[in-house]
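The structure under discussion appears below in the form of structure tokens.
Only one protein chain is missing; all other protein chains are in place.
For reference, chains read A and B in written order, and residue numbers begin at 1 within each chain.
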Amino acid sequence: MESQFPLFPDSASALSGDVDLLFIAWSAVSVFFTLLIAGLILYFMVRYRRRHPEEVGASERAAMWLEIGWSVVPLAIMLAMFAWGTRVFFQLYRPPKDAVEFTAIGRQWMWKVQHPGGQREINTMHVPVGQPIRVTLASEDVIHSFYIPAFRIKQDAVPGRFTSVWFQATKPGTYHLFCAEYCGTEHSRMIGSVVVMEPQDYETWLAGGATGKSMVASGAELFQSLACVTCHRAGATGRIARGPALEGLYERQVKLADGRTVIADDTYIRESILTPTAKIVAGWEPVMPTFQGQVSEEQLTELIAYIRSLGPVGSAPAGGTGGPAEPGAAPAPETAPQQNREQP
Amino acid sequence: MSTSAVAESPVVPGPETAYERPNYLNAVYGVRSWLLTRDHKRIAILYLISVTIFFALGSLFAALVRLELLTPEGDLMGPDTYNRVFTMHGVVMVFFFLIPAIPAVLGNFLVPLMIGAKDLAMPKLNLASWYVYNIGAAFTLWAIANGGVDTGWTFYTPFSTNYSNTYVISTALGVFVAGFSSIFTGLNFIVTIHRMRAPGLTWFRLPLFIWSHYATSLIIVLGTPVIAITILLVAAERLLHLGVFDPRLGGDPILFQHLFWFYSHPAVYIMILPAMGVISELVAAFARKRVFGYRFVAFASVGIAVLGFLVWGHHMFVSGQSIYAATIFSVLSMLVAVPSAIKVFNWTATLYEGSISYQTPMLYALGFIGLFTIGGLTGVMIATLGIDVHVHDTYFIVAHFHYIMVGGTIMAYMGGLHYWWPKISGKLYPGFLSRLSALLVFVGFNLTFAPQFILGYLGMPRRYWSYPPEFQVLNVLSTAGASILGVGYVLPLFYFIWSMRYGKRSGDNPWGAVGLEWDTPSPPPTENFYTTPVVTHGPYEYNREEVHNRMTTEATLG
Partner (left out) sequence: MASQPLVEPHGHGAPHHAPLAHQFDTLEQQKESSTLGMWLFLVTEIMFFGGLFLAYVVYRSQYPAAFSAASHSLDVLLGGINTAVLIGSSLTMALAIWAAQVNWRKGIVIFLLATIALGSVFLGIKAVEYTDKFKHHHVPGASFHFEDPRVQPEHAEIFFSLYFIMTGLHATHMVIGIGVLAVLAILSWKGKYSAEYYNPLEMAGLYWHFVDIVWIFLFPLLYLLGAHAR
């Protein structure tokens, strides 16, 4: 960022080097073929220039091997590049298990960032170096796109659903944060910065800022104040329970009344809060009211953070059977307390 | 594809008296005779006037965009104005210039001539298409006059449906209506190519220009209705509150993108395929050689048309669609590059052992091959998932598609106009000036858009009214290039008009080219041919004895 006339962007994440390598390799291939074509054209232009007005070209000598050659060779190069590019892409979109959860909510025209500890920032995002960070994205109005060029990552924030992206910063510094999807008047002002700090500096920064409640704590509070707890009560049994308990639910398989099975990820939980009737858990009545319009995108992410804290994937029994969210014929809550005890 | 019929016909006078003979231009006079004409050649001229006006308008918007981006802070206009300007640039250029330009002007003029027909199969529909185009254009102009629209030419929901406060409905209706003019043209071409070919003109004797227009027409017929319904849904959502894409109702904005790109990606091929057809004609004519691998080039057009429908998802790699869907769209997008590569290699191979002359049209054609190669290769780069995540919605994309649209389509359109201008007008334009303009276009173009590749990889997002200061140097270069490009585009406007009155007569076949269109006088008579040609061999046969013998001396163009 120091240079007034950079020709190559900062490279500051664990995967930015991989993207650059791919890009440079592709550029080399492109330059080679461009020069090949341009060179041939220039050579032929000189070599076979028309020498007198009535001259005509030679008759065509069709060559099948040429046709096949210049179909197959580019195809092979492209398939190799496809495989390479897809590998990088999967890395870019598959966060490691130990990633820390941030949220960034786009609205016209700002990014609202929330740290796992509950600290909030607008258009700035302080992150520690070396720590994998997963950012859950949502939008309150139109489509935005969360773009950090120095990390080579980009993901649209789409209203009505969650998306996510992850990165691991490798170099302290200040980098651009852009909105890359056109979103109206101040689209070009919906920019900010990502400040990558040494872990101890980050801790100091966290301590110095106005510490809010952690996302989990805010979520737990909402869980009470929105009265979610009256139905989704851990340990409740039989007729008392009006809804499945949520302990150990996160990232587990859930069996639905219509026979389908879904994974209880962010998107599913979000839908279940906003559109309870969309997917009814097998064995339960569709009695839950919608919370559409009552919870903001931010509160949704807090509620999900809370539900996530009730049972991370690691603690759930393998195979997704016997979990509280999958009661089969019998209501599940009996098993829920067990799940709870496994929590540290 | 010469015909003995014309060569031996005693009715046909020599070139020196050509202009006095009745032709489509002097057959009837008066405004009425033009506005009610059903002659495909006159309709092509009407289209030429319309698309030129829209090209000028779109270029004006482009100039404003480039001027605004001279400085990092938005100095020239406010953000709302800028957003409208780039949107109108996109809407006007895509829907009212690039899509109709080659098919409706050159295609309209040449398809019947090249297949030895008296007209298109449905002349009234053809005229209707021009009127429908202008009605659509009127809606859009009305929107522009009232302050324009600020959604980007992509009309992404929910911004376009719930948030924009500009003239989305009238612009959408304009695009919707103009879509019908495309459909009419495409439908007409398919029917004409199937049913109106001259005796003996089998499919593999057709010029590649016809093959590419056939492929284009297939895309138009299959794709345009989908954008019609999509854009109608956007208008209905704004006007009647029918919320099909509204996330507040549980609607899915991504569904809009799927429907939009299902048409709008093939639309890219609607713009580039006819251009490829033009280039095949130009390369053959100025190398005086049969296009290398004729069948491969012909089938490549159809292959592009078919594959083009399977790759729309590559516009949505970072939209939140499944990463597995993205993988499939990525590999399919790369497959489209194979037929494109086949074409480029075959054109290059055509030059081998040719007899190459550097007339203006050929300069455009060679420029096209180079620029299209860059545009195509960068296209495959951004079809690579790992790269697209970074450069998606940045200036890298802007540079890439301008290399295809401007470096490809417009270069071919200009080349085609220069090649067939003697056929259209019967006149020659100044050789030096036209070569100079081709050079200016090539240099200006590269200076405008090459820096944008770097800007894009640096991370400058598109549709930015202001930008961080470190991007300024490249933006200034780009604006400087655009001003050169502008001069390159303005020159032909003047010398074409000049040539109509003062230009030297071209004779029937100034290039010594073969092809049915050159076997009839320039300008052609209303019914195109004095006798229906009978075709006995394939296109581009410059080595046949009889072609060789009657090869006229090349006209001197400066």
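Note that in this section contacts are C-beta pairs under 8 Å (C-beta built on N, C-alpha and C of every residue); 3 or more make two chains touch, one makes a residue touch a chain.
Quantities reported herein were computed from a predicted structural model and do not represent experimental measurements.
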If the hidden chain were put back, which of B:Ile45, B:Ile190 or B:Ile454 would touch it?
B:Ile190
Hidden-chain contact residue, picked from the options B:Ile169, B:Leu233, B:Met316 or B:Val514
B:Leu233
Write down which of B:Lys118, B:Lys504 or B:Arg544 is the residue touching the left-out chain.
B:Lys118
Looking at B:Pro158, B:Pro207 or B:Gly223, which residue reaches the missing chain?
B:Gly223
Where does chain A touch the missing chain, residue by residue?
258, 275, 277-278, 286, 290, 292
Residues of chain B touching the missing chain are 11, 117-123, 125, 183, 187-188, 190-192, 194-199, 221-226, 228-230, 232-233, 236-237, 240-244, 248-252, 255, 259, 262, 526-527, 529-532, 534
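As a convention for this text, only the chains that are shown with their structure count from here on.
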Spell out the part of chain A that touches chain B in their complex, as residue ranges.
1, 3-9, 18-19, 22-23, 26-27, 29-30, 33-34, 37-38, 40-41, 44-45, 48-51, 53-60, 62, 66-67, 70-71, 74-75, 78-79, 81-82, 84-90, 92-93, 108, 141-143, 145, 147, 149-150, 152-156, 158-161, 163, 176, 178-189, 191, 275
Using the touch definition up top, name the residues of chain B that touch chain A in the complex.
74, 79-80, 83, 150, 152, 156, 158-159, 162-164, 247-248, 250-254, 287-293, 296, 317-320, 323, 326-327, 330-331, 334-335, 337-338, 341-342, 344-346, 348-349, 351-358, 366, 369-370, 373-374, 377-378, 380-381, 383-387, 389-390, 392-394, 454, 457-459, 461-470, 473-474, 512, 542-543, 547-548, 551, 553-554
